[in-house]
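Notes follow once the structure below has been shown.
One protein chain omitted, others in place.
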Amino acid sequence: MSNQHESQLSHLNETGEAQMVDVSSKKVTRRQAVARGQIRMKRETFEAIKTGNSPKGDVLGTAKIAGIMAAKQTANLIPLCHPLPLQKIEVNIIGDETLPGYQIEATVITKAETGVEMEALTAVSIAALTLYDMAKALEKSIKIENIRLMSKTGGKSADYQSRI
Amino acid sequence: MSNQHESQLSHLNETGEAQMVDVSSKKVTRRQAVARGQIRMKRETFEAIKTGNSPKGDVLGTAKIAGIMAAKQTANLIPLCHPLPLQKIEVNIIGDETLPGYQIEATVITKAETGVEMEALTAVSIAALTLYDMAKALEKSIKIENIRLMSKTGGKSADYQSRI
Amino acid sequence: MSNQHESQLSHLNETGEAQMVDVSSKKVTRRQAVARGQIRMKRETFEAIKTGNSPKGDVLGTAKIAGIMAAKQTANLIPLCHPLPLQKIEVNIIGDETLPGYQIEATVITKAETGVEMEALTAVSIAALTLYDMAKALEKSIKIENIRLMSKTGGKSADYQSRI
Amino acid sequence: MSNQHESQLSHLNETGEAQMVDVSSKKVTRRQAVARGQIRMKRETFEAIKTGNSPKGDVLGTAKIAGIMAAKQTANLIPLCHPLPLQKIEVNIIGDETLPGYQIEATVITKAETGVEMEALTAVSIAALTLYDMAKALEKSIKIENIRLMSKTGGKSADYQSRI
Amino acid sequence: MSNQHESQLSHLNETGEAQMVDVSSKKVTRRQAVARGQIRMKRETFEAIKTGNSPKGDVLGTAKIAGIMAAKQTANLIPLCHPLPLQKIEVNIIGDETLPGYQIEATVITKAETGVEMEALTAVSIAALTLYDMAKALEKSIKIENIRLMSKTGGKSADYQSRI
Partner (left out) sequence: MSNQHESQLSHLNETGEAQMVDVSSKKVTRRQAVARGQIRMKRETFEAIKTGNSPKGDVLGTAKIAGIMAAKQTANLIPLCHPLPLQKIEVNIIGDETLPGYQIEATVITKAETGVEMEALTAVSIAALTLYDMAKALEKSIKIENIRLMSKTGGKSADYQSRI
């Protein structure tokens, strides 16, 4: 069974070496991916960001812009990712009192031969790191958690929908 | 108290707007940061990577290189990070049967006016995303978890050591 | 009326937050944009560039190359720009005795779902900054002026032609 | 006299070819540069940005972040600029009812062998282009104007202070 | 005859100035390019890499990843190259006892209006430089040799096949 799996490790060729797989024979279709992650901090850090954020919104606004710009760098960061045109990138960040911290969600759309899961996951990761950067003077024990793919549509393989 | 915290949100100036803070009066010292994170997957995905990885090591090797290169892109990704010379970047990835998945650790050293926490955290994040990318044909429910600062030394503020 | 305008601020979503708008349902058509700007300097600076430039053309040649390369970086510089394939970039710089200084014009062509105004404007801006850089040892009061879109063709919205 | 000026075109060597000049024998000192520019638009465009901007501040916030990040790209955009560590980047944008439009100011500090005029001018230029990008759906005749160095301190050459 | 050739120097316009040529009227077709080069070193350097390489493969693996990532940077490095989507990048490196040293081959595929010769040649060049970098502590007289196009298919101009 691991043989079957190994053949699905599509970035490795038959001899186990890394490659950027040929997608030239795949069809160009509209593809969307949604990813999520969260950042957890102490309650006083969370309150400080909320207070600092109220009039100008710069902490969350900066993190959103960083996430959007990072999605465009995905193929420069992840070695075997294909460079793709991107038709939409949206990053949303909302406070979560129960963590406490923030929930981050990124949606990316392309019309291409392959999907944009990595672009959405990269946007979430860099938005989270930017939040960390802007709060790290307050607290060093902040954690970035649960970065995951929520859904993926378009392309020949079945659509994916996370249950959590 | 939140006032006191707000003033520590050092990337925001007095009016709450984002800025890249002035570190020109801080002393150049040797500074080191260590960050960690983990990636969790199904046991069959983990076994497939191990098998695919055995002769050539390309899955883990590619993720390590991606992490090292990403550390050098930190100031281009995180809007308010200072561009710094980096004297050492090391990324280690080891299998963890209990997750199952991989533990990722990055160590970064600079001689500069400010620390390299973000560089270490960025290296861990991009190494984890690269592992995700190379295994995503096998499993879409892989999760990146618990990205955190382990330790920070050098500079005027007290050294930091995570307890977990 | 400002409501009507606000809805046209297309990079902001309904709640006023920045987004990279979805162009995936727009048609791929050939689109061209032309932008212009000028750089004004003292007559002796202008004469020095002309003299220094005569045998090798490196001042103007370097600025042209910088403009062309910058057009390709537009989506990495302007946060909400879509990354686009570019089919042509041309930058022209001609001396203007009456300023005195230089007139810079950039033409960019794509076949995409959205236009290349920002690519043309970015090419002009960076070419102008490069001229500034190469002459700044001579004069610090050089000014970059009147960067504007001259024309825009292709796509569903009406073609645009500047009157000046 | 033009001979004397030509020799000051420091990016050209004796034969008129472009070079990145040797600054290795210059002293590392704290250097600061301030640059300014403005963006002029129709009154209704200006009002639309103000209205759209009120709750979240994303138009100006996005432009500021773009300017800060662009300053860090200066040596990658301007061919003969030296790559420098940067200790501070600050971009401020304020509405100007009389234009109408916005005044943009950037301040950059380094401790290096050469100054940061180009970094400050690049921050202003890209912040202005970002404002243009976010308002271009409303108006195509927006103009970027009067990008100039305001002051320069540090280093062996005399400090510079613009009179306007 | 030189007139005829000059007109084929397609990156120069009629007045001899550099431009990025307009390919918007060319047809999008599947295009492939293969490039090769070699790196020559002393026998003891070659043996040291082989030994150091055996268990983990990191020297060759790192060079391959660097070549793949560099192919994606081609349009940012070569001033007049068009930015293209890339559907496949493969880099292979094999030991050559007779040099002694390594043979490097890169294959790149796009579906675009112009070919990917420069992407393949850039991948070979950067992979070779990475090998050099990893062995330079052992030997400073390593040489990178014979970087050339092997074949080019697709597009209107005749396919090309190198005889050596």
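Annotations
The first chain written gets the first letter, and so on, giving A, B, C, D and E; residue counts start at 1 in each chain.
The rule is simple: a residue touches a chain if its C-beta (ideal position, glycine included) is under 8 Å from a C-beta of that chain, and two chains touch if they have at least 3 such contacts.
Quantities reported herein were computed from a predicted structural model and do not represent experimental measurements.
Of the chains on view, those touched by the hidden chain across the whole complex are B, C, D, E.
Note on the undisplayed chain: of the listed residues B:Ile65, B:Ile104 or B:Ala127, the one touching it is B:Ile65.
Contact with the omitted chain, checked across D:Val23, D:Leu99 or D:Ala137, is made by D:Val23. Considering the full assembly, B:Ile89 is the residue among B:Ile89, B:Ala135 or B:Leu149 that touches the omitted chain.
Within chain D, the residues in touch with the undisplayed chain are 13, 17-24, 75-76, 79-80, 82-85, 112-113. The chain not displayed touches chain B at residues 30, 61, 64-65, 68-69, 72-73, 85-90, 92, 109-111. Counting over the whole complex, chain C has residues 56-58, 61-62, 65-66, 69 touching the chain that is not drawn.
What we mean here is this: only the chains that are shown with their structure count from here on.
Least step count on the touch graph, chain A to chain D: 1. Overlaying chain A on chain E by C-alpha atoms takes a rotation of 120 degrees, rounded in steps of 5. Farthest from chain E in terms of Cα centroid separation is D.
Measuring from the averaged C-alpha position of chain B to that of chain C gives a distance of 36 Å. Chain C and chain E have Cα centroids lying 31 Å from one another. In whole angstrom, the spacing between the mean C-alpha positions of chain A and chain B is 15. Residues of chain D in contact with at least two other chains: 56, 58, 61-62, 65-66, 69, 73. Listed by label, the pairs of touching chains are A-B, A-C, A-D, A-E, B-D, B-E, C-D, C-E.
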